[in-house]
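What follows is a set of notes on a single structure, which appears directly below.
The complex appears here minus one protein chain, its other protein chains still in place.
Here is subunit A:
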Amino acid sequence: MFREKLTTRKNLEALKHEIDLDEHKLSINEVYRRYGTSPAMGLSEERASVILERDGPNDLTPIRRTPEIVRLAKNMFGGFAMLLWIGAVLCFIAHFLELYTLDDPQYDNMYLGIALASVIIITGFFSYHQQAKSSKIMESFKYLVPQQACVVRHGKSRNINPDKIVVGDIVEIQRGNRIPADIRIIRAHGLKVDNSSLTGECEPQVRGIEYTNDDILETRNLAFFGTFAVEGSCIGVVIRTGDKTFIGRIANLTAGIERGHTPIAVEITHFIRIITIIAVVVGVIFCICSLFLGYTYVEAVVFLISIIVAQVPEGLLATVTVCLTLTAQRMARKNCLVKNLEAIETLGSTTVICTDKTGTLTQNQMTVAHMWFDNHIIDSDIDAFHTQSNYIKYSHCWSALARCATLCNTATFTDDPNNLSKPVLQRQCEGDASEIAILKCMEDITGNVSNYRSINSKVCEVQFSSSNRYQLSIHSTDDNDERYLLVMKGAPEKIIKNCSTIYVDGCEIEFNQFWKTQYETAFKELSNHGERVLAFADYRLPLNKYPRGYEFDCDTINFHVNPYFEHFNFPTDGLRFLGLISLIDPPRVNVAEAVQKCRSAGIRLLMITGDHPLTAAAIARYTGIITDQDTTEQLIENVFDNNARSCVIHGSTLKTMNSIQLDNLIKYHQEIVFARTSPQQKLIIVETCQRLGEIVAVTGDGVNDSPALKKADIGIAMGITGSDVSKQASDMILLDDNFASIITGIEQGRIIFDNLKKSICYTLSSKIPELSPFLLYMIFQIPLPLGTIAILCIDLGTDMLPAISLAYERAESDIMKRPPRDAKTEHLATDRLISMSYGQLGMIQAGGGFFVYTIVMAENGFFPSRLFGLRKSWDSRSINDLEDSYGQEWTYEQRKALEDTCHTAFFVTVVIVQWTVLLCCKSRRNSLFRQGMSNHVLNMSIIFETLLAILISYTPYINRGLMMYPLKLHWWFLPLPFTLLVLIYDEWRKWIIRKYPGSIIDQETSY
């Protein structure tokens, strides 16, 4: 077993390394040679079956899942439940001890045992149910696997089950297919793949046969298992199958990662430890006392068990679960869907957020940011445009640029009246992201693009391809110019080569060195903003050479077969340079504010993105993740300077760092942007943070993010753009993909931590009034003032709703302005909380209870003096004539009826004193008058618990079942002085705390 664990751990370590793949760099023939295949014939069936035997089927090995029963058992026996189980077992032991040794055994311990067991089982099933929804990681990967795949074997193409595919197979992929394995592309026709399941970037990417990048995700000639061919078709040779594929490795990595305990689980363990220690110590002390008092050993053991069990907070497990569930629901309403209840609090104690860029911080929608023409950079913000509209209206340059941008654009609005009636920015479009951005911008500024396009009809076009990196089209114009207009758009360095003139202030002048420098400056500035820059140029084709009706030939080139062949029957140089338009995926509106809030809440933000460092840095600046004013180059150099505040680090640099350097990097830099990072690196970054004791939240949307999401203390997936896998691997889903929603989550997480403290303080305060009757019964031998059933009525009945209602309590101060909880020093339950709850609030309650007990006894004839030492006679069935202080003689049954009445009165007293205890628990420092009574759930819960107490004591049959008796009306008012005392004492205490911070009261009673 150990060995098995060891090997899986080793495998996991291996998976954390980058995928080792060089097929994209090799020539295609070398690839064929490596896998012993040929593009025309494919593999032979025999060979394929041999390889299949060797490599195994092409599917994702399901990880050995924890059997459902084990998971259920974990919920039933983990942490708090274990404490309750021990309590329940002790109860049964005590019961059997009594059963065999006493003539007249009571069934209290058995009832208590049964109640405890039921509580555990019910809450166990509840949290199991909550968890069951969120453990389908491997299932979610299954959706990525195609149903059918077309392979070439023996020179014939045939459909086979994709799990039969082996390396070296030649596969044919049509539009709409899922790619059945990792392939090197041999031939492609306008292929575009949707890599969103891998990277989370939903823009379909062009794939072809050319090797364009060292990075395997970037290079054009690879397509990956599980991605989707949205356009075109291709043929490829399979280079990886099954678990060795890119996604297979991630799937295994994700499924293999085990996460540590959540902070709240750690806190609850700590709490259990305190409670257990107190219970055992008190139990042992009184057990020894009882031996001195002359009880037998068996009795002493039964007392010991009873005392220990009496201190188990039965209702608390349910309270905590319900509090967390309620918060989860509240968060769901604010677009945070919480899958793992404990994660809610984790978010509150988060110290570092590793955030993705695309889609989380940004809108994931390309938008025109700036334009450069007439040697001016103009902000394309619509408002800015309108203020400058006069200038623009009369600028010839602008109109030329706008014409070019409008015409040299293949994007269109989806033709649907409903869609067209929407505001421009929200309309559905078809086409490439940057083209859509330009289309929207033009529609917004000039209006009616489609009309403009139809009157300037397109004669011919050359589509954008990765090899030529421009696109052009030729139009007949409506401006009474007979000449055809050639418009061109593309990568600036490409366009600039083809231009000989530049259009400035309505004059076409030579594109000389001065203007080139001007252009360079503008280009640099724009790209430093992280913007994608496109250049625009046009050219009037001379009428004599290209008269109307001239046959433009664009089809002679086929980029996908031979990209370097460029020969048109019209010129593509000597163009007139018009200007630049820069695009950016802009940050979401409220992200900067959210980042600011995170900062003031003491949370560090690290940006981890697959994007280019410049773009990443620009967005980081926009959103305030980087506050340093240094240039990006400077920031990149900052990596090894431990004094620098911010830095930008490239994935390739990160790859060379060892763990100590990584530790230093994260320790010394407050603001870090990780650019061009791989999924494995993302995971390593998260691990490094955790090693440094940080509590890490990770946001992500792609499959590539899922290992990090799983590893993080809390993984946050995106609801709209997120892949299923990432959603399954995460604990929380942002339904609106908006980073700002995380802030809500953090706030709720912090509130719930505070409120759980209050809840615990409230719940524990009734433990003393529950325990002390038994102790006094034991030591002073008085008739038992409070029975086990009444205790259960308090713990599982009247106390439940008020304790839960504290979850609705609003924060006392601005919790988003203080640093996150220090997991080492700030605990859920502290000795001060216990001292306050047990020693102070609990004692006042117990005082009230004993007072009412005494009065009920006295008014029925038993004076306090008579009660001492009465226990034995009182509980003896043989004595049928027990005399009270007035000489009346009580039969056993009559005494027991009186005792039950006392239990009821004690119970009611606890309920009534708990009114103000609840009010006191509302705040930890603030006066009740400042905190207010606006928590209506809490107000209702007070009424509810009172009604429940009335119901329990007055309803026939119910009161008989619970061994309660109706009370005289005035007994209900007896506890009121104690109720007031609680309020007065606590207000005084809080006043002292506020007035004299650091005083003994503050030190010992503020929790």
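FYI, a contact is a pair of C-beta atoms (placed from the backbone, for glycine too) under 8 Å apart; a residue touches a chain by one contact, two chains touch by 3 or more; residues count from 1.
One rule holds for everything that comes next: contacts and distances are computed from a predicted model.
S.K.: Assign the chain not included in the display its UniProt protein name, restricting the answer to "Protein MAK10 homolog", "aspartate transaminase", "Sodium/potassium-transporting ATPase subunit beta" or "GPI-anchor transamidase".
M.R.: For the chain not displayed, UniProt's protein name is "Sodium/potassium-transporting ATPase subunit beta".
S.K.: Of the residues A:Leu26, A:Ala332, A:Ile855 or A:Ile950, I need the one that contacts the missing chain.
M.R.: A:Ile855
S.K.: With the missing chain put back, one of A:Phe303, A:Trp890 or A:Tyr1007 would touch it. Which one?
M.R.: With A:Phe303, A:Trp890 or A:Tyr1007 as choices, the missing chain is touched by A:Trp890.
S.K.: I need the residue numbers on subunit A that touch the omitted chain, in ascending order.
M.R.: Touch set of subunit A with respect to the missing chain: 2-3, 6, 103, 294, 831, 839-840, 843-844, 847, 850-851, 854-855, 858-861, 863-864, 872-873, 876, 878-881, 883-894, 897-898, 901, 956, 960, 965, 968, 974, 977, 981, 1000-1001, 1003-1004.
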